[in-house]
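What you see is the complex with one protein chain gone and the rest in place.
Presenting subunit A:
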Amino acid sequence: MDLNDEGSHFELKEIQTLSGHTDRVWSLAWNPATGTDDTQPVIASCSGDKTVRIWERSALTRSWDCKAVLEETHTRTVRSCTWSPSGKLLATASFDATTAIWENVGGDFQCVSTLEGHENEVKSVSWNASESLLATCSRDKTVWIWEVMPGNEFECASVLQGHTQDVKMVKWHPTMDILFSCSYDNTIKVWAEDDTGDWHCIQTIVSGHSSTVWAISFNAEGNKMVTCSDDLTLKVWEADIEGMRSGDDQVLWKHISTLTGYHDRTIFSVHWSREGIIASGAADDAIRFFVESKDSAVVGPSYRLLLKKEKAHDMDVNVVQWSPGENRVLASASDDGTIKIWELATNST
């Protein structure tokens, strides 16, 4: 396969630039239910302009258009957005301390619920795989878990304390109800529910990163995760997935690799593709790709740089996200106010 062939040449082809936001774009999310055989891909993006935009690629022209602007709801920067696994709901997290839930009602996006409780800016929101739980995190140092009830009602199930600083991102494990959070306090925390239904921290990774951890991403199998940080490194962690599945609380995530020397400014985003390619977006305006390297000289897995796309944007890259539907298609967003759609292609030289 070309990823294992170190002689293969890759290039990142720009498919389209999506403009419209009037301030930096902080994050974006591909609708997981779209982009397959008979549905056109849809992306939600959120910005410092306080709005969320919905973009869809036209079946006819194959060009992306902005289908909706969700405004007049959040009163401050919208920092993060994420679709529910079924693609029916969109959750948006804002500096206004609220999380809004949107539903597509006949082409019109309506805010069907507003989650309040955090004391200040909400930074991230994540749905679990079965869509029964939502997690949010904030500069108030807490992580909240919400239960999804019938009729678009959300009930706070737990307020998790433990981080000593601003929590930057929350992410549910792809298959299990285990929650991960990363923070300005340089740690990553793992949270799980015990037999009595109480959520608690089952692991705190403290001696990993030496500065703010900005993002977490899991591989397809869910037995590895990659984190990115202000300390200019990516770190890869592994856990015994079978142990986790059998409900063993003692299963710990262990460090297996650090990718260092590749980035010279803060790495804001990292995303692991189904195929195993790790994409990173950083404050040097570049997007980088890494794959596992079959280097027999090194004990344990190692990763090599597949490609560095310099000047992917004119300013900091805040987010990179692989398309769930199409192979090797990536979306990125930046402080320059744009979203770009890319295709990672091989050069047949």
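The criterion applied here is as follows: a contact is a pair of C-beta atoms (placed from the backbone, for glycine too) under 8 Å apart; a residue touches a chain by one contact, two chains touch by 3 or more; residues count from 1.
The definition used in the following text is that contacts and distances are computed from a predicted model.
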From "Sorting nexin-4", "MIP18 family-like domain-containing protein", "Ciliary neurotrophic factor isoform X1" or "Proteasome subunit beta", the UniProt protein name for the chain not displayed is "MIP18 family-like domain-containing protein"
Out of A:21, A:139 or A:340, which is the one that touches the chain we can't see? A:139
Identified contact with the non-displayed chain, of A:21, A:79, A:141 or A:189: A:79
Out of A:48, A:208, A:281 or A:324, only one touches the absent chain, namely A:48
Considering the complete complex, identify which of A:21, A:57, A:118 or A:168 is in touch with the unshown chain. A:168
Footprint of the hidden chain on subunit A, which residues? 24, 48, 76-77, 79, 95, 120-121, 123, 139, 166, 168, 184, 211-212, 230, 265-266, 283-285, 314-316, 335-336
